[in-house]
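Shown next, in structure tokens, is the structure this report addresses.
Removed: one protein chain of the complex. Kept in place: all other protein chains.
To keep things simple, chains are lettered A and B as they appear, and every chain counts its residues starting from 1.
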Amino acid sequence: MKKGYVLSRLLRSLISLLIIIVIVFILLFTLIPRDNIFFDDPTFRKLGGKPDEKTNYIYTTWEKLGYLDYVTISDYCVALYGQADPRVEAAIEPGSVESVQFREEYEKNGYTVAEFTNKKLYAFKDIPIAKRLLTWFGNLIQIDTPWAVQDPNNPDLERYIKFGTTPTGGLALIGSGTVHKYLIYTDSIFPFIHQNIITLNLGKSYPTFQGFEVLDVIFQSQGEEVKREVTFETGYTAESAIIFGTLTYKYNPDVMDRNKFVDNYANYQTRKNQPSMVGTSFIMGIIAMVLSYLVGLPMGVAMAKNKDKLVDKLGMIYIIFIIAVPSLAYIYLFRYIGTALFALPSVFTVYGSGDIRSWILPAISLALPSISGLMLWMRRYVVDQMNSDYVKFAKAKGLNKNEIFSKHIFKNAIIPIAHGIPTSLAVCITGAIITEAVYSVGGMGKMLPDSINKYNNSMIVALVFMFAGISVLAVFIGDIILTKVDPRISLSEKAGRS
Amino acid sequence: MAEKNIILSAKDIEVKFRVRKNYLTAIRNVSLDLYEGETFAIVGESGSGKSVFTKTFTGMLESNGRVTNGSIMFHDVDLVQLKSDKDWEGIRGAKISTVFQDPMTSLNPIKTIGSQIVEVIEKHQKISKQEAKEQAISMMARVGIPNAADRFDEYPFQYSGGMRQRIVIAIALSCHPEILICDEPTTALDVTIQAQIIKLIKDLQKELGFTTIYITHDLGVVAKVADRVGVMYGGQIIEYGTVEEIFYDPKHPYTWALLSSLPQLGVKGEDLYYINGTPPSLFNRIIGDSFAPRNPHALKIDFAKEPPFFRVSDTHYAKTWLLDPRAPSLEKPEVIQDLHEKIEKMTGKGGAFYVDEQ
Partner (left out) sequence: MINFLKKHMFDKYRLDKDFGKNPEETVSPEEEVAVNEDELFCQAEFDEKKSEIIAAPRYSYWKSVWKTFVGSKMNIAVSILVIFIVAFSFIYPSFSNYDPMDAPYINDASRKYLAPSAEHIFGTDDIGNEVFDVVWEGARNSLIVSLAATAIDMIVGIIVGAIWGFSKKMDKWMIEIYNVISNVPFLLIAMILSYILGNGFGPLIFTMTVTDWIFVAYFIRTQVMIIRDREYNLASKCLGTSTWTMVTKNILPYLISVIMTYISRQVPALISYEVFLSYMGLGLGMQYASLGRTISNYTSYMRGYPHLFWIPVSILAIISISLYIVGQKLADAADPRTHR
């Protein structure tokens, strides 16, 4: 495996990722009218009778989501004279000198200047999609530094990074002036060492999960808070579900915050009793994946070994069933069997994630189609290998059928299967739309369709970015695995063929 | 061939294959006695049943094929009666080994050369891993792999075609078999490598004393390696004898034709000799002499009745009506009439095709 090849391969992956995001941006921001994002916004609906506030809300939201630049006459005047200057009051009135200036200046810069019903002015200008893309990629990777926070209300903010401990006793790299208080910290939760220095910024969720970072939406635990007795740095003791490692800078801390914390780091996430969306889907996916490999591979081998005999025919009937019957139907059928015969819960939420019974039916339902796929492929690979010359020679060497299978055929047949394992893993993260819906599992499956239905564009972009990134990475890892299990292939040789 | 101990004796072997709903008879009542230590060559064109016949000695017929008649006695065991892998244990790969045509595909591509040799030693001999490895390395050295110990852990794709065939031979011989079946072992190799491999097999045979069955369609190779030759056509041996008898006194018209088509006998500027027509379809019941439709010398009886074996000498038999006293006397074709002199001219040696037998 040559370094140069790996690099060019990674570069190509990054370029495809970039193109995917460009395509999604174009689809989302040019084909779908921007008005649609308000369809499911409750705040917007409440503003029905107040046209000016409504207009202001619309433009503010659009600006927040990066559609356009939006300036009102008051913003302009405040910038001109300062926040509390008495001149502002008069300057924002229609017909003022500033209004004329405002119109001239912004029209010259290509803005559209319009009036509220009360004749006050505002201006907006669409941001070209190329610029939006650049901004998106520019903000993608955030690196936390002691100069990250600039709070005019807190000029005395110290700026440092030092070693210390978290209130729960873990080691930590503590920052001040940084966004996160604990840049690196250890605790008892997998993977035990966590870092906040480099974070991905995929934007804020809107209109669903309003105000949350999209990554937090899918990665934070769900359900009810798990509270325990906590002593804060101030000595204040309370029942709380706080995760200290997640503390971030809060610009306007309130009295309660002052009670708990000695500094401005008062935003935190809480521990809840259900795994996150990604976690739920991933756990379910892993169970299903292990199950399908455990069942599918031996079944495929058995079918190949007994080609055209009963086992093969039964296996084929199963495969045809899965191909021909829509998943919706067989998942419902399977759920019916599971609940009627084995008294398993029909929906995930009956016992929740803590109970093994909740996972059984969804995981098996999810495994059904992949078992069929693995059976079909494994059968095919084994049959192919069985006809090869080295198997004939192995027989001539005096090895018996089982030895030939275990020492020769299986190892060859498993190569293409091993190549696909990282991709199967990656698919676990994307979640299963129908299975999760049928069993009411709080996983990732519903996120994409919901986000598209609710026009949660930043969520869509984030999901596509995540899924595509993981799948590109998975194919790459698959290729590396291939070089490990098949001595004939080295990645550099493979470059020409793909 | 001083002593004539029969090591393997096949009697009236008939092999049928089931293809869809039809049966084809690939081997029709073939008998053969194999003497210890000899090299017996089986020649014939593609589809004459050479490989199928020898596959019955190791139970390697394809799953749709079956020996439907006859017996193969090997050390008081009738190989035809052996069915399962277990029955074959101790014989296939241990006492009777095979070297196949294509060394490129005979080895498992993802296992090291060493492990593939060790595997067969461990299978047939009760010895430790370390001993097996030592044996394997010495066997590799014996078949002419330089730096055998270093190349033990390499993969087949790191070996050239000739080297791979040496490994295949090493594997086949690693348990000191009594019979080695070489199924066209040099067909897939370069001409220069061919001679090396042929010489290797001959040298090893001298050293280890096994019996060789050599399947080939290359008469040049036959002349180089064989003690005795059997000519196969249409699923039967139609003539057999010592290599000299077959080359210098062939009796069957098919053998004539086969020898006439030796490219070495071609005259510059003239077309090479070739045999007209195509081999018989094995789906049909063959009546009379199976070569008759392609035989310019065919007698009418060749189309009516299958000829028996006629004795030419103690070692030489041919299955043709031409040897019947009632048959008109026919001379063998002109090209091969003075084959002896021609070959002498070609090789510059006393009539021997044999390669340098230092």
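The rule is short, and it goes like this: a residue touches a chain if its C-beta (ideal position, glycine included) is under 8 Å from a C-beta of that chain, and two chains touch if they have at least 3 such contacts.
A quick note: this is a predicted structure, and the numbers were derived from the prediction, not measured.
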{"item": "Of A:10, A:100 or A:323, the one touching the omitted chain in the full complex", "value": "A:323"}
{"item": "Omitted-chain contact residue, chosen from B:80, B:188, B:258 or B:292", "value": "B:292"}
{"item": "Among A:184, A:247, A:391 or A:472, residue touching the chain not depicted", "value": "A:472"}
{"item": "Option from A:32, A:238 or A:294 whose C-beta touches the chain left out", "value": "A:32"}
{"item": "Interface with the unshown chain - residue positions in chain B", "value": "19-20, 22, 276-278, 280-281, 283-287, 292-306, 321, 324, 326-328"}
{"item": "Contacts of chain A with the absent chain, listed as residue ranges", "value": "12, 15-16, 19-20, 23-24, 27-28, 31-32, 320-321, 323-329, 332-333, 336, 433-434, 448-449, 452-453, 460, 463-464, 467-468, 471-472, 498"}
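We take it that only the chains that are shown with their structure count from here on.
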{"item": "Length of the line joining the C-alpha centres of chain A and chain B, rounded to whole Å", "value": "66"}
{"item": "Complex interface listing, chain B residues touching chain A", "value": "58, 60, 85-86, 88-94, 97-98, 100, 102, 105-111, 119-120, 123-124, 155, 157, 168, 171-172, 175"}
{"item": "Partner chain B, residues of chain A touching it in the complex", "value": "388-390, 392-401, 403, 407-408, 411-412, 415, 485-488"}
